[in-house]
Structure formats: C-alpha cells, structure tokens
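One structure follows; several queries about it will come next.
The other protein chains are all here in position, but one chain of the complex has been omitted.
Naming follows writing order (A, B and C), and every chain is counted from residue 1.
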Amino acid sequence: MSDILVSKNKLRAKIYWWLERPDREAWGPKLLEVALVVLIILNVGAVILETVDSIYQSWEGAFNVFEGISLCIFILEYLLRLWIVPENQDSPSRISWMRSPIAIIDLLAILPALLYLFIPIDLRILRTFRMLRLLKLTRYSPALGMLLAVFEEEAGAFFAGFFILMLMLIFAASGAWLAEHTVQPNAFGSIPQAMWWAVATLTTVGYGDVTPITVAGKIFGALITVIGIGMAALPAGIIASGLNEQIHRRRSSLQREFRKALEDGIICQQEEEDIEALRKQLGLSRRTADHIREAVHSEKETKIGATCQHCGKPFKAP
Amino acid sequence: MSDILVSKNKLRAKIYWWLERPDREAWGPKLLEVALVVLIILNVGAVILETVDSIYQSWEGAFNVFEGISLCIFILEYLLRLWIVPENQDSPSRISWMRSPIAIIDLLAILPALLYLFIPIDLRILRTFRMLRLLKLTRYSPALGMLLAVFEEEAGAFFAGFFILMLMLIFAASGAWLAEHTVQPNAFGSIPQAMWWAVATLTTVGYGDVTPITVAGKIFGALITVIGIGMAALPAGIIASGLNEQIHRRRSSLQREFRKALEDGIICQQEEEDIEALRKQLGLSRRTADHIREAVHSEKETKIGATCQHCGKPFKAP
Amino acid sequence: MSDILVSKNKLRAKIYWWLERPDREAWGPKLLEVALVVLIILNVGAVILETVDSIYQSWEGAFNVFEGISLCIFILEYLLRLWIVPENQDSPSRISWMRSPIAIIDLLAILPALLYLFIPIDLRILRTFRMLRLLKLTRYSPALGMLLAVFEEEAGAFFAGFFILMLMLIFAASGAWLAEHTVQPNAFGSIPQAMWWAVATLTTVGYGDVTPITVAGKIFGALITVIGIGMAALPAGIIASGLNEQIHRRRSSLQREFRKALEDGIICQQEEEDIEALRKQLGLSRRTADHIREAVHSEKETKIGATCQHCGKPFKAP
Partner (left out) sequence: MSDILVSKNKLRAKIYWWLERPDREAWGPKLLEVALVVLIILNVGAVILETVDSIYQSWEGAFNVFEGISLCIFILEYLLRLWIVPENQDSPSRISWMRSPIAIIDLLAILPALLYLFIPIDLRILRTFRMLRLLKLTRYSPALGMLLAVFEEEAGAFFAGFFILMLMLIFAASGAWLAEHTVQPNAFGSIPQAMWWAVATLTTVGYGDVTPITVAGKIFGALITVIGIGMAALPAGIIASGLNEQIHRRRSSLQREFRKALEDGIICQQEEEDIEALRKQLGLSRRTADHIREAVHSEKETKIGATCQHCGKPFKAP
C-alpha cells in the first residue's frame, strides 16, 4: 500500500518533470512540448480545411479520426496537469489551479467536443469552437504572456479608449442617420443600421459598400472622420505605450538582479542560473540580457574608477 | 423658523453625502450611482431604438413615458447638485459650478427636451440631441477624466497636428481637382467636392466611391497618400504619447505620496486613506498603486541596507 | 539729409516693432497679426470657392479685386520685412534672411501671381498655386515650428522609414504584377500600373477599385498586407516618438531655466520675463510651464528638508 503511494508520488513527480518543470534542458520534455505545439497547430489547420467542402468530402473519415485522437490527448493532458498540481510548491490547490486563466483555456479546448456527447447541437458551430485550441499556445510564448500582462495592467486606460470609441461611434451613427435616412433608407434607415457605416469609417476600414451621398452627410462624415481617426487609434497607442512600460520594468527587474549578483564583484554559477531563470520568466530575449549585463558591468567600472568628489580619494572596490 | 433652517441644512448635507461625497463606501450612494449610470445607458438605448421604425411604431407610448420620467430625474438631479454646491468646501459658488464642464454637460442633457416646451422644433432632430446624455458618463470614469486632461494639456501639439492635416487636405484636394476636374466633373468638379476624396484618402478610410482615373491623378494621389499617412496619424500619436506622459506623472505623484508616508518607516491608517483617496482622484488602478508601493519599499530597503562608500558605515535608518 | 536718415531709421524701428518684435504686448501689433492671419485664411477660402463654377461666374470681379488687393498687401509685407532685417540683432544680412525658409515661403506666396505678369501661363494652374499662401501661417504657430524641428531632426530615421516603404511598394507591385498581369491586364499590366494597387493597399487606404482576383494574387496580397502594415506606419511612429523627445527636451530646457532662477531662492520679475520669453520661443503651453515650476519648487523643498546621509546634518539652504 505504502509502496503504491511512493511509486504513485514518484510517477507524479516524473510527469511534473515532463510537463511543467521550468527550465528543463533534457531533450525529452522539450520534444514533448514541440509535439504538443505541433498538435495544436495541426488541429487548427484541420478545422480550417474541414470548411473547404471538396477537402472535407474526400477526407471526412481521416478528419474524424484525427479529432478523436486529438481530443483524447488534450483530455489526458488536462487530467495529468490537474493531477500534478501539488508537485508545484507555488500553486496552492487544485481548485485554484482550475480557476487560473491557463487552465480555463485548456478546459475550453476540450469542452465543446465533450458537450456534443451530451447535448446534440449543430456540429458545424461546434467545429468552429475547436478554434479555441489556438489559445493553448499562450502557455508556450513568454512574449504573449507579456502582452496579456499589458492588457491586464492598462485595462483602465484601455476601456477609457474603448468608451471614447463607443461615444464616437454612437455620435457618428446618429449624425449619419439624421443626414441620410430620407435619401438612403436601406443603408441609413435607423441608427443601428448607420452603425455599420460608422464602424467601417471610424476604424478607417472604409469598405465603401455604404457611403453618404447628400452634401450634409458628406460634410458630417468628413468632419467625424478627421476627428475620429485619433480616437480609433487610441487603444493601439495605449497598448503600445503600456508594452513599452512593461518591457522597461522587466528590464529593470533583471538589471536589479544583475547588480545584486555583481555586488561581490563576480557572477557565480548559481547566480547565472538564477538570472537565466528570471530572464525566461520575464520573457526577455538573451540579447536584451546581454545588453543589461554589459551596462551593469560598465557602471561598476565607472564606480571603481571614480574618485569621491568630497575627499578626492577613489571609492573602495567592493 | 431656525428649526426649518437646521433641518434644511441637514437635508442638504444628507443629499450631498448621497450624491457627491468622494470615497463613500456605504451601499446606498453606490447603488444610486449605479442606478444613474444604468438610466443614462437606457436613455441612449432608447434613442437608438426609436430610430428603428418598426420598434418605434409599436412602443411609441412607452418611449414617451420613459423619456418623461428620465427628463424629470435628470432635472431633479441637476437642481439637487446645484443646491448642494455650498456643502463642498472646495467649490466656491453656484455660479462657478454652473460654468464647470461637468455642470454644462448635465445641463445639455436636459436642455434640448426643455427647449421643445417653448420652441416647437422638429422632434426628430431633438431626439438625436438626447444622445448628449451619454456625456454624463464622464463623471463616473476617472480614466476618461485622464484622457480629457491629456487633450487639454497637449492642445498645442494636437492643434498643430490638425493644422498640418488641414494643410494636407487642402493641398490634396487642390491637386486632385487640377488633375481630374475635366474627366470627372461630378466627383472632382471643385476643390470642396474633391475634399471628400481627400478626407477619405488621407485618413486611410478609402471608400473607393471616388478615385482618380487619370494617370496624373493616380500619380499625384499615390504621392500624397504616401506622404500623408504619417500626417494623419499624428494626432493619434500625440494623444498616445501625451497619455503616456500623463500616466507617468500621476504615478510619480502617487510615488511621492508613498515616499512621504514611508519616511517614518511605516504607513499608518490615516496615510493609507490619504493615498487611497489620491489614487482614486488620479484615476490609477489598484494594481499600479501596488507596483509603486513595492518599488518604494524596495528602494527604502536598499537605502537602509547600503553602506557609505566613504566611511564604510551603513546609512542611518531614517 | 541726416534728418531724413534719422527719421528713416526711426520709421524702420517702428515698423520692426509692428511686424517682428517678439513678445509685443501692445494691442496694435497684435491686431495687425490677427489681420494678416485672417487675410491668409480668406485668400485660401477664395481659391477654394473660385473652383466652384457657379460661385466663380457670379463673383468673378470681386475675386479679382480681392486677389489684387491681397497681392499688394503680401508684396508690401515682403518688402517691409526685407527692409527691417537690420533691426534684428541676431539675423546678419538681408541675403541670408532671403534664404531662410520663412522668407522663401513669403516669396512663394507672391511669386506665382507676379510670374503671370511676365509669362502668360494657364491661369487655372496659377490659381491653385496661391494655395502656397497657406504656408505663411507657419510664422504664427510655435507648435507647428516644433513639428518642423522634429522633421528636421528625425530626418535620418524618417527617410529610412520611407525607404523601407518604397522597398515594400516595389516588392508588392512586382508580386501583384506577376500573379495578376495575365488575368487583369488593365489593372496589373505592368509594375507601374500595379503600383496604384500597392500604394492603396500598403497605406491601408484600400479603395477597392483594383483588387487581386486570382488565388495566388490574393495569397500574396494578404501576406504583403499583413507584413506591410507595420512598415507603412513607421514614419508616423518615428514622428510621434521624435515629437515626444522634442517636447521632453524643451521641457528640460525650461526646467533648467527655472532651476537657475530659483538658485537664490526666489524668482524675480526679470527672471519671470526671461522664462516667459523662453517658454514662448519653445512653443510650450502655460500649463506645462506651471507643472515644471511646481516640480522645481517641490524638488527645492525636498533638498532643503533632507539631511546628509554621511554626517546626518541638514543640507544648507542655498
């Protein structure tokens, strides 16, 4: 009995090492990761190809088999990840893991297909929801994680930007409706209808399927476009600027770590590994880390070479 | 008589507490705020739905009743806010309150409907102006307040950007008129007409309802588009960069407050409340405040832990 | 004789005071400035309205008279500005003034009309060139001057951006020509023809008058569009970021001036005027100046209140 528990725990630790251990360098887990990424991409490719009638009709069987196998793998992956949660010292319980965004994405990747077993909904709509498996790639991209952190942090400014865009859209649609609804009752017959033109215009897409034709409508449309282009670009500007801030902050984090490591004049093996782990966690490139290392070193040297402006004596080498 | 005055003052203080007291935590005023926001959104929704003929014809009575009730509530709100002005120590007089942007927005939300009682103008146009009630939401969004502050502050650069855009628009329209007015007299017959094409092109909307067809017109159009895209994006860039600056400045403000509070080594309850009030006033997120708190703490620790490079002794704890 | 010289010099100084003296507060020169700005705007308005046939036919005489008067005023203005050059201590000679960008703009505003007196060219084209008078507004907008400084300074990065855009345009046009020239010989018959589609696509204008219809063309078009949008936005990003840098640098300039003025603890009247003159020259808003003043003051206070970390004694008040 205790033997089983021990071997169970050993197995769980083994699986944790394969699936979740950070900074694993062994080729086994690396290959597994690549295989999972390839499987996700193949799944999305399959969803896309299934919508092409000629391909679907010739290969329906193959698609179904592939979907079955994929579903089994993703279910197994979800259950294993749930099982090995206690192996990670930082995450407290299985319930809290299940509520983490990354676990919800894993669940969304298998849920639609499972639902079908119980509730018979339209297979066509269902197939499209398999697209959600694409989100599973988030786990493997630190840079994407950085972008999501930016969204989370700049949420306030971001929603303010969207709110202004909404305001502009509603005003644009109201004005266009006022000017055009008698002349073009099909395209501008009501504010919700005019909204289609407003969205296409303020986002600068400008399909041209619907355009104002009265003089008043054209003048109003020109004014609202000129005023509106700045507004529509706001969310993009906010994200870009937030991303800049985020990268800056993460670089500072790494820089602090470098400085701390260099306090005794040398970066030992353990410190190198800590810095490398932090670098990966922050999603910074090796090149960026090298730039920071260089800057910290040169800063160190300046300090050593400099003399105190009070007493004229050189600073002590640390 | 004096009793009435006292009870009147008590009532005014009570209403002030319900409507305007900052940082109120009681559920009553919070619920009232939510109710007012919902009422504004319902109003805008009603204006939008009224323009759909089929809906308007079936529900005309309900729309009129809803408009009547809403108008009464907004008038009451305006009068109450005007009455309680003296309760706020910072705002000097009722007249100056009435001239504040937020009070003008409140007035604009009721004025069009009131005007109708005296001057019989077209109800259709009037209904659209009820859209202005949307602006009342400004009061409830600190992030939006931040964006408005950016507009105010970067007004100089912003108008310079718009001025350049105007220049580009006039030059583009002149050139297109020159090249196309003989071939397409309907679309490019005069500079004001060619302006419609210029706006659609330089803002990159590009409806395609009007395009140059002569070789000269196409060459000119291509050149002005390539040169112009940078100009049209300028206002957006200016706002985004100003917003960045604004957020940075507000963060510095909060940081200063944190540092001041931490000077004696600990942040007491009163200081916490002051910082929280400042945070809300500045429209910063709780997350941002936590980041700043962390940075100030770690900065503090560095200082305490560091030793003077001259004498080797640790710096005194403040 | 000497009397005439003295009175001539007096007159020149008087005109200099009216036309060019910086920071003049008298209402006379201010009114003159406003009048000149209004005249420029009326001129541009006249050029625009003249292209509307119905308006031109009814008011041809009035337009001609107005043009004549305007031309005389602009010629007089140019000659006067040329005459008073020696009054300005900073500008060395009349020749160098004539080669300054602002003088060239003034000349361009009168040259086309003068040319007509000697060379009989098409009046229609000539009329459009009167649009150049719009550039005369540059003189009156410090913020616009700031933008021009940014263009000058970021010229390197800006041309790099344009160069990449050119590369993208040529590659896009080549690819589209390769894919589409057999199917759509009218729209994609040669690379120069395909360039019209490339410009409309990469600048995201997207008229839709010409689009790829083959599968290869659509795939290539989609790829080049996705890759290209980042490139086309580069010049705008460079300008916006350069503007940010420029504003930052100018604020630092003003801050230095404030700090220097505050060194003796107080800002005297003369210093206030110097700061105000610098603020106008830098094109910064009064609000920005107030922010800087506040920051410098608070920085001063911090320094006075702080104690030396070496000896524990407070810093000397400067």
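Keep in mind that, in the parts below, a residue touches a chain if its C-beta (ideal position, glycine included) is under 8 Å from a C-beta of that chain, and two chains touch if they have at least 3 such contacts.
Keep in mind that this is a model prediction, so the values were computed, not measured.
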- Identify the visible chains that the left-out chain touches across the whole complex. A, B, C
- Residue, one of A:L19, A:I84, A:A103 or A:M195, that touches the chain absent here: A:M195
- Missing-chain contact, candidates A:L39, A:L243 or A:L262, resolves to A:L243
- Would you indicate which residue among A:L39, A:I105 or A:M131 is in contact with the undisplayed chain? A:M131
- Message: I need the residue numbers on chain B that touch the omitted chain, in ascending order.
- Response: 204-208
- Touch list for chain A against the chain that is not drawn: 44, 47-48, 51-53, 124-125, 128, 131, 134-135, 137, 141-144, 146-147, 162, 165, 169, 195-196, 199-200, 203-209, 232-233, 235-237, 239-241, 243-244, 247, 283-285, 287-288, 291, 298, 309-310, 312
- Item | Positions on chain C where the hidden chain makes contact | 152-153, 155-157, 159-161, 163-164, 167, 170-171, 174-175, 177-178, 181, 189-192, 200-201, 204-208, 211, 218, 221-222, 225-226, 229-230, 232-234, 236-238, 240-241, 244-245, 249, 308, 310-311, 313, 315-316
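By definition in this document, only the chains that are shown with their structure count from here on.
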- Counting in whole Å, what is the centre-to-centre distance of chain A and chain B, each centre being its mean C-alpha position? 28
- Message: Taking the mean of the CA coordinates per chain, how far is chain A from chain C in Å?
- Response: 40
- Set of chain C residues in contact with two or more other chains: 204-208, 310
